[in-house]
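These notes concern the structure reproduced below.
With one protein chain held back, the other chains of the complex are shown just where they sit.
A and B label the chains in the order they appear, each numbered from 1.
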Amino acid sequence: MSDSDSRPAAAPDSALGALTDAARRSDLGLVLGTLAVIYAAATLLTATSGLNSVVGLLETLTFLGLVYALSALALNLQWGYTGLFNIGVAGFMAVGVYTMGMVVRSPDPAFGPPGLGLPLPVGILAGTGMAALIGAVAALPALRLKADYLAIVTLGLSEIIRLTLQSSAFDTFLRETIGVGTGGGRGMGMPDNPVRELFLVDGQAGTPTPFGDLVFGIFGDGGLGIAHPILIGWGYIGVLAVVLVGYYLLLERLGRSPFGRVLKAIREDEVVADSLGKNVNLVKIKVFVIGCALMGLAGILWFGSQGNVSPTPQFMPLLTFYVFIAVIIGGSGSNAGSVIGGLVFAAALFEGPRRVGGTVRGLIDAQTPPSFADALVSLDPVTLLAYATENIAPLQFVFLGLVLVFIIHRRPDGVLGDRIETAAAVDLSERPNGGEADE
Amino acid sequence: MSSDSNGPSDVADADVAEVADASEIADAASGGETADAETQDSPVEEAAKHTPTDVPLRVEGLVKQFGGVTAVDGATFEVERGSLTGLIGPNGAGKSTTFNCITGVHEPTAGTIHFEGEEITGLEPYQIARKGLVRTFQIARELEEMTVLENLMLAPKGQVGESAIRAVTPGLRGEVVEQEEALRERAWETLDFFEIDHLATEHAGNLSGGQRKLLEMARALMTDPEMVLLDEPLAGVNPTLEEKLLDRIHDLRADGYTFLLVEHDMDVIMENCERVIVMHQGSVLAEGTGDEIRNDERVIEAYLGEDI
Partner (left out) sequence: MGTTESSLVDTVRARPGLLLVAVLGGLLLVDLLAKLAGVSVGPIGGALSVDRFRSNLWSGLVIGLVIGLAGIGLSLTYSILSFANFSHGDLVSTGAFTGWGVAFLIAGFGDVPVRTLLSVRDAGSASPGDIGAHILTTPGAILVGLVAAFVVTAAVALALDRAFYKPMRDRDGISILIASIGAALIVRYLLQFVYGSDRRGITASVDASNLVFGPLGISIDAHELTIVVAALGLMLAMHFMLQRTKLGTAMRAMADNKDLALITGIPAERVVTATWIIGGGLAGASGYLYVLLRGTIQFDFGWLLLLLIFAAVILGGIGSVYGAIAGGLVIGVVFTTSTIWIPSDFNQAAAFAVMILMLLLRPEGLFGGVSTA
């Protein structure tokens, strides 16, 4: 920032506008560039299987990238900006999506766990609000704790939330008291996705709306031959992208403001912020509540669109660590980094290895041995490879662990490097109006 | 109010006069009340009310115990407005603990602390800072990953943009940006005053020890304090910067700021402070001008062998 050597010749406002524009453009460029690389790699991987597979894989990768980016942005506000080490992300997401489900689902128990039967927007608001509320309840006492204690408390809280949702006793209790259910370990079906109804009348396959007709006519059966569910999936991706832009702008504005400055100060040295008259505890609670609300909403948009939710394995602590890895990849403290981290994590670490493993397995002409020991005693590298690619899931987690350790060792500021952002609502890179320069 | 004008205007003027009268009456009424209340006070209470203007900080019978150890044992002293008061004492005399009690880092075991006539005993540090009593740290605590400008702009009180809602709501952000522009200008001026404006865009972590001390002073001033507590501001500062720093402190004092200076270096205190408070074993041993302190038997005894 400090190395821009052009003196502000023009009016400072336009110079400022130009500078921020350039900064924005480079961030946007990075995001779009990342996306382009991911798309190119995915296309190469599935090119031989036809357009449908390519577009389908791109849809999966984009969806995952966006939901991870949303979650990473929310966590980045707490951890990256303020230094609050919250590893209960999965719990807050579960609270959001379950509350939404319970508010929106039909009150008729014939369709599974009963709900309140309220409109979807009410459910989304309620879910976000409930996540914020649980966040506030957790924050009030917990924020006085040291960072590693806070980590353990939030992890414990997220497990308590998961075990509670899992419990059939809790399900029964809710049904008897307020007439809604969680479905216990079996979980619950999610309300219909309105995006689907944009394409199909009442969401029924085979009865497209005029808009659906138009889209299917060009890209679907009538045109390029892409499967209709994939096209509807892209429609939902549009919604997610809009929300992501909203998250980004919200958090950027929060960060580039006096509020963001206080957050940065708290992350670096609470005592200093305190001694300068900042109410550290209040600010921490605010940040925790805002972050948890955003996590709740991210949970709704993510798992609410997946047809069915169940506490295990969807909301295991592993989910939290995924989001953490996304934030760490992008570099904690940077919003653009979180978005890129989410995209990269989803493609390169989450979905990519499975696809590559599957593709490689398809190329190997060998029986898969039933166990690692059997593969080992065969003393045949091809057989070993067959076993490894068939069991790519555990290896993927091993890889994830190695990446995490590598980043922490070598690139603690994130793969993108040091991306400390200015915490002010105005440009600080040079002196406006060229005040008295007495150097 | 002229009376020789035409009708309508007369009417208008009369209206204005009426309004003015009404407000005058209101003023008089409220003023009268205040006056009444004041007359009820005894002369002593009257005097007490005026003390704050002369003595912003008053510490009375301050005691602080840690477990079984008594670090401060009944310290009592005052700091006069516009003064540069020094607080000295041998290691373990309780200077730092006193300092931390005043600034709210420690909660006193007993005793009271008044600032500007208001009791601040046991308040949180941020509450005390907001009242205009701000501190620096013995080992300068810069926010290293923030630039010098960000460090300064963090400090001021009453920033509307510290409200999360104002910071993000489109209609309200205009006011935030306006205030930020004003703050930025003030920050630059403060940097000019301390002659570290060339460091404005540096990350504070890249500054030298002396520059950090200057920055810390500048940051404290940005809070618009009534009084500044300086915790060994010269520790680890090279002689050139030391002089600069002291010059700035004297300039600021001339502008009406009050300083309480905790310092290890006896010479600095004696040369710069017009009032000196000597602490020893948790309480105030002596109080007075540099000369008085220099010749005080008890002080000499406490500093046995040290040249004062």
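We take it that contacts are C-beta pairs under 8 Å (C-beta built on N, C-alpha and C of every residue); 3 or more make two chains touch, one makes a residue touch a chain.
Given the structure is predicted, the values throughout are model-derived calculations rather than measurements.
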*Looking at A:L155, A:V180, A:I285 or A:V323, which residue reaches the missing chain?*
A:L155
*Quick one: say which of B:E124, B:E145, B:E178 or B:E226 touches the chain that got left out.*
B:E124
*Absent chain, residues of subunit A that touch it*: 85, 141-142, 144-149, 151-153, 155-157, 159-160, 163-164, 166-170, 274, 280-281, 321, 324, 328, 370-374, 376-377, 388, 391, 394-398, 400-405, 408-409, 412
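Methods note: only the chains that are shown with their structure count from here on.
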*Chain centre separation in whole Å, for subunit B relative to subunit A (CA means)*: 46
*Please give the residue numbers of subunit A that touch subunit B in the complex, ascending.*
1-2, 250, 253-254, 257-262, 264-265, 268-269, 271-280, 286, 290, 420, 422-426, 428-432, 435-436, 438-439
*Residue ranges of subunit B touching subunit A (in the complex, touch as defined)*: 103, 105, 124-127, 129-130, 134-135, 137, 141, 143-147, 149-150, 153-155, 157, 159-164, 167-168, 173, 176-177, 179-181, 184-185, 188-189, 192, 195, 197-198, 200-203, 219-220, 223
